[in-house]
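Notes for the one structure printed next.
The complex appears here without one of its protein chains, the remainder shown in place.
Letters A, B, C and D name the chains as they come in the text, with residue numbers starting at 1 for each one.
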Amino acid sequence: MPRIGVFVCHCGTNIAGTIDVAKVAEMAAAEQGVVFSKDYQYMCSQTGQTLIIDAIKEYKLTGIVVCSCSPRMHETTFRNAAQRAGLNPYMVEIANIREQCSWIHKDREEATEKAVILMRAAVAKVCLNTPLTAGESGVTKRALVIGGGIAGIQTALDISAAGFKVDIVEKTPSIGGRMSQLDKTFPTLDCSACILTPKMVEAASDENITLYTYSEVEKVSGFVGNFKVDIRKKARSVRADKCTGCGVCQEKCPSKKAPSEFNRGLNNRSAIYTPFAQAIPNVPVIDRENCIKFQTGKCGVCSKVCQANAIDYEQEDEMITVEYGAIVVATGFDVINLDKYDEYAYSKSKDVITSLELERIMNAAGPTGGHLERLSDGKAPKEIVFIQCVGSRCADERGKSYCSKICCMYTAKQAMLIRDKYPDTNVTVFYIDIRTPGKNFDEFYRRAVEDYNVHYIKGQVGKVLPESSGKLIVVGSDIIDARHVIIPADMVVLAAAIEPNKDARKIATMLTASIDNNNFLTEAHAKLRPVESPTAGIFLSGVCQGPRDIPETVAMAGSAAAKVIGLLSKDRLKSNPCTAHSDELMCNGCSTCEKVCPYGAISYETKIVNDHGVKKERRVAVVNAALCQGCGACTVACPSGAMDLSGFSNRQIIAEVDAVCR
Amino acid sequence: MSSNIETINIIKEISGVNPLRCMKCGKCTASCMAYDEMDIKPHQFVSYIERGDLESLMLSESLYKCLGCFACVERCPRNVQPGKLIDAVRQTVIRQRGAEGMTTEEIRQLITQEVPQQLLVSAFRRNRR
Amino acid sequence: MLKISTDRINELMDAIASKMDLILPVENNGQVNFGIYESGVRVRLDALKTVKSAKDAFFPQSETLYSCSKDLKNLSVTPAKLMDRPFAVFGMKGCDIRGLEVLDRVFLSDPVDGFYKARRENGIVIGMVCNTPWESCFCKAFGVDCTEPGGDATACVVGDGLFIEANNEKGKAFLEMISEVLISETLADNCIMRDTVETVSKDGTEKTALEDDKEQSVSKDGTEKTADADDMEKLRAHKESIRRITEKLPLMSLSLKGWGTETPKDRFDSPLWEKLYKPCLACGTCTFVCPTCQCYDIKDHDDGDSVRRYRCWDSCMYSDFTLMAHGNPRTSQMQRFRQRFMHKLVYYPQNNDGIFSCTGCGRCIDKCPQSLNIVKVIKAFEKEGKENV
Amino acid sequence: MQIGFRPKIVAFCCNWCSYAGADLAGSSRLSYPADVKIIRVPCSCRVNPMFILRAFEKGADGVIMCGCHPGDCHYSTGNFYARRRMTLLFSMLDFIGVENGRCRVEWVSAAEGAKFSQTMNEFVEKICSLGENVRLSNLRKTGSQQTAFTINTEKRETHRLVGAVVTDASWTGEGSKVSEKEENGNQMSVVTGDPEAGQYEPECGSQTAKTEESLKIRLAQLLESGKAARVLGWKKGETDYDPEPAFFENKDELGAFVYNDFCGANLSKYMIEAAGLDGVTAVVLKPCDTYSFNQLMTEHRVVREKTYIIGVGCCGKLSISGIRAQGVTGIEENGIEVTDDRIKIKTVYGDREIERNSAMLERCGVCKGKEHRIFDELIGESRDTTICAGTGKACGSAAPDSTVSNAAAGRENSGKDQRFAEVERIEKLSAKERFEYFSNELSRCIRCNACRNVCPACSCIKCVFDGNQFDEAAKANSEPFEEKMFHIIRAFHVAGRCTDCGECSRVCPQNIPLHLFNRKFIKDINELYGEYCAGYEAGSVSPLTRFTMQDAEPSVVTERSKGC
Partner (left out) sequence: MCKCSDTLIPLPGVITAITEETPDVKTFRINAPEGGKLFEHMPGQCAMLCVPGVGEAMFSITSSPTNKEYQEFSIKRCGELTNCLHGLSVGDMVTVRGPYGNHFPVESELKGKDLIFIAGGIGLAPLRSVINYVADNRADYGNVDIVYGSRSMDDLVRYQEITEEWAKRERTNVYLTIDRPQDGWNGHVGFVPSYVKELNLNAAATVLLCGPPIMIKFVLAGLLELGFSKERIYTTLELRMKCGVGKCGRCNIGSKYVCKDGPVFKFTQIDELPDEF
């Protein structure tokens, strides 16, 4: 007969506020099998845990039930406490009477009654618990970083610093990501390429880091410590080992009409191209849609001019499968699509550009060679208007409901740089609120306003009317002076909202990582575990988890790396003990369960089975506990009920259902 | 003041506007065609209603300057619909003034060639409720 | 002897049902079973065999024995209430009534089963003469005369009259009770009340009591019923014709030589069992439709606050019938198959001075999914006996 | 909604998404009624239909299952399987008449706290509007643990039973004048046709006899040549209509071999046991039995190499209960003579002649086609036996062994559409009528397990109802709801594997139309997941063990039944 101890937590007033915890403890004492029940202020505190340990020892408890907060919070805490008292950690059940009872019900008597029922269900379940020992599984000492931006590079560098092998998979031909497209960075105004390129070189030259650029992740299988990832290395049609990076092929290439993605389509590039000068690896890629050789088969200039004859048109996509212990998602962000914002005439006039496009224009390697000029006629703009929160903080489906966090700072930076380089240019910024929450951020913004005399108007722009003369009539309102502001501007810069990379959802599905409806990957816990995904072994770095600027991204990259290092440093990983097991007396060997197992953890063998004295040879199912993740699909597919899941067995759940419906 | 609150609630009800949603960005006013003639701007309508200051709204000229083109409703990022608020306040004013508005006969004389067609359409639309 | 015309059966049933619960053959979607008589129910007195026998009225398929509630530490046992109200079971055929007698020997022998005893005492059994015996009936082989079913009273339908005659005191009291109700309901116009003083002797020839009751034949609507003598004659002729039909039925002439008390010792180990059991599916159909199967299981059911222990029919053909914690004496289906027929034809007669635990009702013949039955077993051994004797 | 009514609602929440969503609803203080109690399961695919039925049985008024959004499942495919299982379960619950608002599936991700609390509020409101689960609780309260008709020992209300309907059953003494049945009671969909129906080419009656002869010769050869160690066929019973399956080891035993129109038993289930014996077993399989053999082969329960299959022609099998239902009794020894559309029976009560179709098994009226799915050789001709439900005449205009053209198991033959006619008829009834119909039918169940033990798909070594894992009383209906649960769960276990061989209805002693449950699942699977016929070819994957991303949502059941 099981001997159960029930501990009811007050959680300060969180629980005790709406639930009569004394009554729950008292009702617990009357439950069958309960020999000890007590309520205490803070069960998860040190004294609370010692209370549990003493009770286990004194009353020789075979199982404990803690009525407290969600098991997702403190289940491990109470399991460790039980283990310290010598009780098997899996003989612990948690009744969630905080998030699912005291916090959401007002009426005290109703909430207490529900708490008692949840306690009864937990007691009914723990009586049927069997002691489990966590299995062990090996750890592949290698990490994978998806995305080669600053987040991916920094994470890879920190992981390799601890001596582990890391692979970076980058979709575009070169690492560098969004930061490589920036000109200067706030708040220190140092040049983005100057601080990024050394990192890229360091990453390329680090012997622990392998770069897979112009490659994509195709399929991920396995589980924490034993991921198996298929990577598709798209054909560059250029032999990386032979190419010297001289760039002759790019000059000579006759097809120049492809828009350059790196420069946001502001200018064109050749069919064989490297995205930007400091590209790492500095090996060009042939864009097969625009390459005359691939489309019509006639050209082939690049292979003729290439002294190192590195061009190889027959190169095909290559699939490689690599084993990893941990995976970090660093897929970065992109600017939202502004086609629906017709009030700013973004798609009508070439002079209405996004901030990122302005970065390219201001950048020396950009389409205008660093000269600030209008894209329509190339003249230097005298009157520039910045418009903030385009698409951010907007409740309708055109934009995003969240604040993109970095626009206020980079607009101030751009305004300051323009005013500094072209003092006679007039800069106006329409804003709702200026948000500068960081070290030296507000001081930086005040310098833009006070030293560089940028006009900040608290108000919004209603309409931008492109005139035939090339001028852009910006019609806005200044709600402080309540005046109508009409500015004939030469250039309008939109601080557009940012959203996660388009492939984030595809990758999340592959990794079975959970993702919210804004396509940001969901963290395990908003406050306590921000860099881990709920799926064990998957970590998040950079904007893929939420809008953030470069300093925060680098900090988060380091934290993700620390978590990965923590995981890879273990030789054996405790695997989930709640796995399925088959009762050979009842198994028909009909292989229905094998078809529903997502992890292929079930195999079959014919063995002699002694069924109450009758020995017969039978085909029975065998579950590989290392592969099984305990989802339970097989237990329901199995008609005879031979397949059962330890930790959530059929009898336990039936007992809970009975207790709940009693 | 108490009757004020009821009327404000009626206005909120007629217009279906929840002033709390406004984040004071000023885009409605920026998009307003009749900006210059308006003494109280559309975004101010929202904050006046929020503060409960109905008298100044009732006396303001903007009620009659608003073309009802709903540009502000179209552009508002928070879907606050200030245009409807102005209509509602105008409706309250008409209701309180009793029925001695212009008769149809008097209106017919006002209509001449130069009256912009859009004015007629919005006039009819406005007085429909 | 009570005679009532067949189209007044309705009132008769109402009369009985107003006094006590009445169970009789009832049709539910083409299947005739014994069921409680209530409004909107289709009575089928003409059906020869019900799917399940009326054993259910006395030894129900599942019945609470006691419930035991536990507050804190002490247990309290509250036995289930025994049957305390009279009820009538109308329309049991000869084989069912013999089945009851077989069960009586089991449940009423020492130590008496209280639940069964209460139901038997309160139950009034009204037998019925079979009207159309089927070819699967072989009750004659076990000495059951389907024209004299027995029971507390016997009903027989001849022509458009239903005759009920009491066989014992209980039957007589029952008939009196009915006739009172019928009179009070002024329904007696065309039914003749007969109070037979002593039981009608088996062969139904001399019925002294009948002659002097003739003047009591009250026929309200004035149609003078023909003398009851020729009713008795029609009754006897009807029974005679039924007996002649049973002679012609194929299985009635089954011989039980070599079974019962004089079964040869080696029958248990005969290799024939190995061949006979093969098609058996180990389902429980034959045991659950059989009027004489007595085996039951005792199980628990958790009602939340108290635990209810109830008794339910069990089948020796089920694989876990004799399963113990450390093994099972009958592991193969052959052993279970053999046990069923050895019990019916050998063990029971040895314990109950020769009476077989089978009444020849033929339900197992009709209902076995794979057409195995007791007649095939008997004939198989009979053939085997001829070969090597 | 009755005032003061507090519904009992059980919510199964998957640990990774909806449980986290519930926690988020909690931490953001988004309240929902306290009647909802959450049970944590690792994944929505862990929720066994038995848990849901158990909840209803124990008094729950509503059950809701929450899982991750399809595609977001932590175990990548869990919720796809759950979606199919729940859709089929809700459709069956709706079929037996449980109001379909009572169970619901909702996909809630970890970030959707608001959606979780809003779903719960909606669900509680819906259940309150439906009120207490009256149907099931009535069944529990009135139907005490004794079988429905035994008098329970509690008080008995004395009431005057007025106007009890007594049938016009006549019971005159000599020669049974049998009450004509307007609708053949136990053959649910087969309507007794008029005599001059059906025009067939060959004389089928004698054809079966010819087949028997050639079978005997061939089987004797097989035994003689040692090609087969034993032969599984039918042995002559006491009368014409009770042949029993039997193994024959040598030639002279074959003397008792018989193949007539009453050999309805499906022999493929015995091949499971035969797979254990050494040497090859020759077995005689009718076309519908071969589907079952294919299915057993898919599940590695039989060994193809140790089996020699003789596909025998089938002209539609008869059953004695069909004959009895027409009041024909007292059949003399070998008094039955079957021609292709009449049956002449000599009985002690005079000779009778009835329509062959009226005694035919229900499954033969909607036969899936006479083409053997797997065989080593074919002996004997088949004859189409499908009966158009409307006219009752044989629709078999096609040639004797109607070829099954397309892969979807004989969609051509008009007899097939009749297969689901009965299911459609019941689906059109109102929920209350459906519940009445099934309560009435299943209250006759005597829990003899014949349907389970005969079913080739229900071939578990130890049935879940025998063990105490779900502590169900396998032998007795200690809770009347259990009869229904037994039949629903059994139908669920064979869903996607049941070849609709009709054995369960053939063997049921109480003649409960059990095939309706299986056909309902087959109809749903065909409609929702594409035409699938179990056993059509060996190795086919059952619909319940595969999924597509675009499967229908379980709520399709509520929309579909908005009508009635």
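Couple of notes before you dig in:
One rule holds in what follows: a residue touches a chain if its C-beta (ideal position, glycine included) is under 8 Å from a C-beta of that chain, and two chains touch if they have at least 3 such contacts.
Note that this is a predicted model, so its numbers are computed, not measured.
Here the missing chain is touched by one residue of C:G143, C:P264 or C:P329, and it is C:P329. Interface note for the absent chain: among C:K19, C:R42, C:K275 or C:R309, the touching residue is C:R309.
Residue-wise, the contact with the chain that is not shown comes from C:Q294, picked out of C:Q294, C:T359 or C:N373.
Remark: the omitted chain is touched by one listed residue; of C:D113, C:D145 or C:D366 this is C:D113. Within chain C, the residues in touch with the undisplayed chain are 65-66, 68, 70, 73-77, 79, 106-107, 111-115, 268-269, 294-298, 300, 302, 307, 309, 311, 314, 316, 321-326, 329-330, 335, 339, 342-343, 346-348, 350-351.
One rule holds in what follows: only the chains that are shown with their structure count from here on.
If you average the CA atoms of chain A and of chain C, the two centres end up 75 Å from each other. Along chain B, no residue makes contact with two or more other chains. For chain D, residues touching at least two other chains, in rising order: 462, 471. By the touch rule above, chain A contacts chain D in their complex via residues 70-72, 96, 98-101, 103-107, 110-111, 113-114, 117-118, 121, 508-509, 512, 514-517, 522, 534-535, 578, 585-592, 595-596, 598-599, 604, 611, 616, 618-619, 629-633, 635-637, 639-642, 644-645, 647-648, 650-651, 653-654, 656-658, 660-662. Across the interface of their complex, chain D is touched by residues 6, 9-10, 13-14, 17-18, 21, 23, 26-31, 33-48, 51-52, 56-57, 60-64, 80-85, 87, 131-135, 157-160, 234, 238, 241-242, 245, 248-251, 278-279, 281-285, 287-289, 297, 299, 301-302, 308, 310, 312-315, 318-320, 365-367, 369-372, 375-376, 379 of chain C. Chain D meets chain A in the complex at residues 8, 10, 16-17, 19-20, 22-23, 25-27, 29-34, 37-43, 45-51, 54-55, 58-60, 68, 71-78, 81, 85, 109-111, 117, 276, 299-301, 458-464, 467, 469-471, 493-494, 541-542, 544-546.
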